[in-house]
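Entry: subunit A
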Amino acid sequence: MSEQHEAMEGYNFAYLDEQTKRMIRRAILKAVAIPGYQVPFGGREMPLPYGWGTGGIQITAAVIGHDDVLKVIDQGADDTTNAVNIRRFFSRTAGMATTTKTVAASIIQTRHRIPEQPLREDQVLVYQVPIPEPLRFMEPREVETRKMHALREYGVMHVKLYEDIARFGHIATTYSYPVLVNDRYVMSPSPIPKFDNPKMDMMPALQLFGAGREKRIYAIPPYTKVKSLDFDDYPFEVQQWEENCALCGADNSYLDEVVLDDEGNRMFVCSDSDYCEERRALGEHGGFTGEQPDLEEQNHVA
Partner candidate 1 sequence: MISVENIDKSFTLHTQGGVSYSVLEGVSFRVKPGECLVLNGPSGAGKSTLLRALYANYKVDRGHILIRHNDQQIDITEAEPRAILAIRRSTVGYVSQFLRTIPRVSALDVVAEPLLGLGVEQDVAYEQACTLLERLHIPERLFHLAPATFSGGEQQRINIARGFLPGYPVMLLDEPTASLDARNRQVVVELIEEAKARGAAIVGIFHDEEVREAVATDYLEMTALESAA
Partner candidate 2 sequence: MSPELDQSQPLLTVNGLSHYYGSQLGCSNVGFDLYPGEVLGIVGESGSGKSTLLKCLSAVLPPSEGEVIYRDRTGLPHDIYQISESARRMLRRTDWGVVEQNPRDGLRLGVSAGANIGERMMAVGARHYGGIRSEAESWLDKVEIDLGRIDDLPTTFSGGMQQRLQIARNLVTRPRLIFMDEPTGGLDVSVQARLLDLLRGLVAELGLSVIIVTHDLAVARLLSHRLMVMQRGQVVESGLTDQVLDDPQHPYTQLLVSSVLLP
């Protein structure tokens, strides 16, 4: 199921030098100690451009060990460019075992999704974060946002949600939906769909967030309260679909719309490709009758 690779010569284990890893681990420890608080760290230049997950990679590099098994997803899929590249990066620099199976992974680095399969205490979820500051939309000054966090002045977060309701009749924010962590810090969950927000609450796995460009690390320790912001009369709600997954028939997973042809035919399939595959392996199926894409082959492009 998982693949073992040989590490390239000339690199320290997992690319970063040990001093840098210690520095990042110290930042992670602080982040875990203050759930939701953004800890600045000395982010390094990585051999990838910003926006490709440099924050997440540095966290993964700092916490990964020889016995770990790494899974990397991008928008729920293991087989997209970003995920493939990052997996290959750790294969080459650390000789890491990698997997596409959620259950088999000890570290899951993710861009924009949380796996559908509930995570366990012995797993770590590493998020790639483009904009760590949830207050940035309302307040451009960093000095001021830090003060607002320090003094717990979070009224402006609701101003944004108010605007949504005033304009669209409901809270139209669908991703990067702000949360309150441990009743203290307002935090951006990274651009995951708000569908995934409830999974963060009391999650048994450790959740780490890394922003490479802005050089911030934050964390949600296992079993921590995570509440999505809302109004009493407009409570938080997740997206719902009228369809089930066309491939596996799941009615409780986050669906992607796939356009099939120029006639406008389309289908909805699980965004979490591993989840979909596992279900189909168990004999579940959806309404799609066409030829099934060979996911097995695609997953092994790397």
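As a convention for this text, a contact is a pair of C-beta atoms (placed from the backbone, for glycine too) under 8 Å apart; a residue touches a chain by one contact, two chains touch by 3 or more; residues count from 1.
With respect to how the candidates were assembled, all candidates are chains of the complex that A comes from, given by their letters.
Predicted model, so just to flag it, every value in this text is computed and none were measured.
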{"item": "Of 1 or 2, the one touching subunit A somewhere in this complex", "value": "2"}
{"item": "Complex contacts: residues of subunit A adjacent to candidate 2", "value": "138, 147, 151-153, 155-156, 158-160, 162-163, 165-167, 230-234"}
